[in-house]
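A short worksheet on the structure shown next.
One protein chain omitted, others in place.
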Amino acid sequence: MRFTSDNIASAHPAIFEALAAANAPDTGYDGDRLSRSLDATFSELFGTEVAALWVATGTAANGLALAALCPPHGGVVCHAEAHINCDEAGAPEFYTHGAKLVTVEGAGGKLTPATVAARLDAIPRDVHRVQPHALSITNATEYGRVYTPDETAALGDIAKARGLAFHVDGARFANAVATLDCHPGELTWRAGVDALSFGFVKNGGMSAEALILFRPDLAELVRVRRKRGGHLLSKGRFQAAQILALLEEGRWLANARAANAGAARIAQAAGNRLAEPVEANELFVRLSASEAARLRAQGGEFYDWGEGLARFVVSWDQPEAEIVALAAALAAL
Amino acid sequence: MRFTSDNIASAHPAIFEALAAANAPDTGYDGDRLSRSLDATFSELFGTEVAALWVATGTAANGLALAALCPPHGGVVCHAEAHINCDEAGAPEFYTHGAKLVTVEGAGGKLTPATVAARLDAIPRDVHRVQPHALSITNATEYGRVYTPDETAALGDIAKARGLAFHVDGARFANAVATLDCHPGELTWRAGVDALSFGFVKNGGMSAEALILFRPDLAELVRVRRKRGGHLLSKGRFQAAQILALLEEGRWLANARAANAGAARIAQAAGNRLAEPVEANELFVRLSASEAARLRAQGGEFYDWGEGLARFVVSWDQPEAEIVALAAALAAL
Amino acid sequence: MRFTSDNIASAHPAIFEALAAANAPDTGYDGDRLSRSLDATFSELFGTEVAALWVATGTAANGLALAALCPPHGGVVCHAEAHINCDEAGAPEFYTHGAKLVTVEGAGGKLTPATVAARLDAIPRDVHRVQPHALSITNATEYGRVYTPDETAALGDIAKARGLAFHVDGARFANAVATLDCHPGELTWRAGVDALSFGFVKNGGMSAEALILFRPDLAELVRVRRKRGGHLLSKGRFQAAQILALLEEGRWLANARAANAGAARIAQAAGNRLAEPVEANELFVRLSASEAARLRAQGGEFYDWGEGLARFVVSWDQPEAEIVALAAALAAL
Partner (left out) sequence: MRFTSDNIASAHPAIFEALAAANAPDTGYDGDRLSRSLDATFSELFGTEVAALWVATGTAANGLALAALCPPHGGVVCHAEAHINCDEAGAPEFYTHGAKLVTVEGAGGKLTPATVAARLDAIPRDVHRVQPHALSITNATEYGRVYTPDETAALGDIAKARGLAFHVDGARFANAVATLDCHPGELTWRAGVDALSFGFVKNGGMSAEALILFRPDLAELVRVRRKRGGHLLSKGRFQAAQILALLEEGRWLANARAANAGAARIAQAAGNRLAEPVEANELFVRLSASEAARLRAQGGEFYDWGEGLARFVVSWDQPEAEIVALAAALAAL
């Protein structure tokens, strides 16, 4: 019963086929046929012209996106528990050359126009204070919650009104789209989003993530900075192939739906132990220390998430038996 | 007849087997069994205790190595045509936070104790001048030349005498070892090398390179900086698997020998057109513009390398027919 | 009645005499007789061997100190309202190359061993989280409070226990020493402090602040970084002269005592309107909007400090008439 992270899951079989198919010589870096096709493929997916770059990690995608949207002397408004603030070892500061993460609290890892506005209003507009230049949200959030298209658009509105660029960390973007059953454009450019870190690795991928720029004018700069960050792989076709394999036949959505469905089943069993509504593939379950120990004794693997709380993440390939077993174990506590 | 770069070559079949074998869930990042085995595997290969980290590019390996060896206010002595100086879009400056590359000229892309000493002697020891803290060489060099163990050790001696850390960019380290037929330790730690960017991708790999630290005390710092650079992949086992597949059964050496042998055959045909001795898998051939055009008309693909010079790179998997054809074409010019 | 800041105050007459006296040619940068005397002068003042560097601003002193104590990938624990976090436009991030300010809340702008420990305990010790490397406090604080020698030493103890370097932003260090009537060593090295930004400009200076390193082994590095930050003035003797002029005849303490005494007189008049005990030269006074307007109509100049609060700063040269007038005006509200 491994529910520690969707990072530990396997890669989808289609990835392997795609890698094998890509193994003929082709131009290096991102000059190959597959890499060159990404802009068009993602433009079609999103219904608008985008630039799409592969990178090896979500941390790199986030760092490159934020560096394109915020100058070294600027600030990035984000949730206090955002991955970029807590789990990337300062990569945003590294990529932006020292921009400041300006944090906002809020339930479920979510920002609202009101909390963002309050934070901005507290910053005097003078040369002594770091002035925010960007807003970054995570969808689905670090607490497995989603921003609806309307919620995203409301944040996009305040970003625009306050002169902030708008970034979405979409490590689990597929899970959000699957839950909301909406067009991916509604969670991004139609809502004012400038850049999306579009996660594939947690969702059946192997080692390729996508950075989507809804402002293609930023692409040249970001491609330079990708190289400068050591993220321009020599045989880029193997990166592009992975992403394309998951886009084909809607695998990215099927994988996310599978993970979400597993989480929903477990959520039912967890009942009012849930600290957060389950809107994607993560569950935050109230467990006493002894209950957590009991679950672990039954083979449960998961992270403690602060006092009396445990996090369970369901992967795209989670065996049904494990889902059933965890649900039963939780119900039986 | 594609001889533009060993970057365009295919990945070795063993890579694909290894990736498939690694596709069971395991701990994320570098906590998996394969990643954790790298230190021991490379320690055995080099005959001394090392720390070994996978990264996705040689540029990242170089950047992380230099950042560990040189502070932001320091300098890195390197050849004026070194990859780190010319072909990494400023990644060394990015990773080191602005250290200065202090360049030295020299035939064949090679440094010597004399040229290094002259450069160092020209720098006054005061607070106004950037003081070098590291020395970096490329072996095999950007001109397909190798540093022998003795030459490397002589540079290691001056590095030590002048208080410089010593880094080797080994994008084609395997080719150098194959040519010199020496123990890899002789080109590294026995010669005073502190860190090696050990290239696999140009040598039959897919998307994993190794950074070898001969000072394992640096490993903790470099692991943090790897994460901070966005280079800690979530499913690291797929990185480790690639490297291990090329180390097994001596594939890394076999691949390099194949590429070197192809280059040697072409070199014979090129005769006194060669601008540099061929000591690895690259050839620098004097061609007039019309000769270059004629070769291209015959299907030759290669880079112009300044006025009247062309670069040909032979890959590990270069078809014999292409080698024969290029040799014949050069001989017939 | 100008009480907006001690930044607006005049420079002490002795400064002008010292500048004039320093106007003979002497060696450039910090090679002159006066600059070279600083180490010894401050070593005597603090009763231990220190290195002392002039800089032009407290922000530079803080940035250089933090960069010497915390690597780019590290964190600096400080109060959420610390000057380094709120009022330096990201200079600490600039000088440290992106270190993260890890903030702690607390009354009076003060940290305690308990609040620091709680913050540290919440940070998992892994590669994904920025690990704190330094602790920074402001004494006197941004709320005009002081840390006693014991309080400072208790923070020094936890810093040492947790492997953190310890920095004091002493923009108003003189005011703290004057209030506590203690040896300056008790608030610094005897309490485990590694570096002090020793402010002079707010205390009768003109354009020179001192950075005191209680670890003289850091001096060489900091001198290099001072130059690299553009803070090594060409005619450094004019910087040193200013500082020495304020150290002579105990002017730094006399000035601070004068400012503190003025604040104490106003505090008495402000009575229970005070939001913070007045322990240095700043007062935080509860004022309704209409009361603030009334004061301003009477010629009062001061900053609003959030909802219903106003900040008054008394300068070393504040005319007695202004002190009396403000006290009367507050009492009459």
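A, B and C label the chains in the order they appear, each numbered from 1.
The rule is simple: contacts are C-beta pairs under 8 Å (C-beta built on N, C-alpha and C of every residue); 3 or more make two chains touch, one makes a residue touch a chain.
A quick note: this is a predicted structure, and the numbers were derived from the prediction, not measured.
Student: Kindly state which of the options B:R2, B:K100 or B:R172 is in contact with the chain not pictured.
Tutor: For the chain that is not drawn, the touching residue is B:K100.
Student: Touching the left-out chain: which of B:E49, B:D87 or B:D157?
Tutor: B:D87
Student: Which candidate, C:H167, C:K202, C:R251 or C:R273, sits in contact with the chain we can't see?
Tutor: That would be C:K202, which touches the missing chain.
Student: In the full complex, which residues of chain A touch the absent chain?
Tutor: Missing-chain contacts on chain A: residues 29, 71-73, 97-98, 127-128, 131, 221, 223-225, 227-228, 232.
Student: Name, in rising order, the residues on chain C that touch the hidden chain in the full complex.
Tutor: Residue positions of chain C that touch the missing chain: 2, 4-5, 7-11, 16, 19-20, 23-29, 55-64, 88-91, 94-95, 201-202, 206-207, 224, 227-235, 238-239, 315.
Student: In the full complex, which bits of chain B touch the chain not displayed? Write them out.
Tutor: Residues in contact with the chain left out: 72-73, 86-90, 93-94, 96-101, 127-130.
Note that only the chains that are shown with their structure count from here on.
Student: Tell me whether chain A and chain B, two copies of the same sequence, contact each other through the same residue numbers or different ones, using over half shared as the line for same.
Tutor: same
Student: Determine how many degrees of rotation, between 0 and 180 and to the nearest 5, align the Cα atoms of chain B with the equivalent atoms in chain C.
Tutor: With C-alpha atoms aligned, the rotation comes to 180 degrees.
Student: Measuring from the mean C-alpha position of chain A to the mean C-alpha position of chain C, what distance in angstrom results?
Tutor: For chain A versus chain C, the centre distance works out to 42 Å.
Student: If you average the CA atoms of chain B and of chain C, how far apart do the two points sit, in angstrom?
Tutor: Chain centres of chain B and chain C, defined by C-alpha means, are spaced 50 Å apart.
Student: Could you list which residues of chain C touch at least two other chains?
Tutor: 72-73, 97, 127-128
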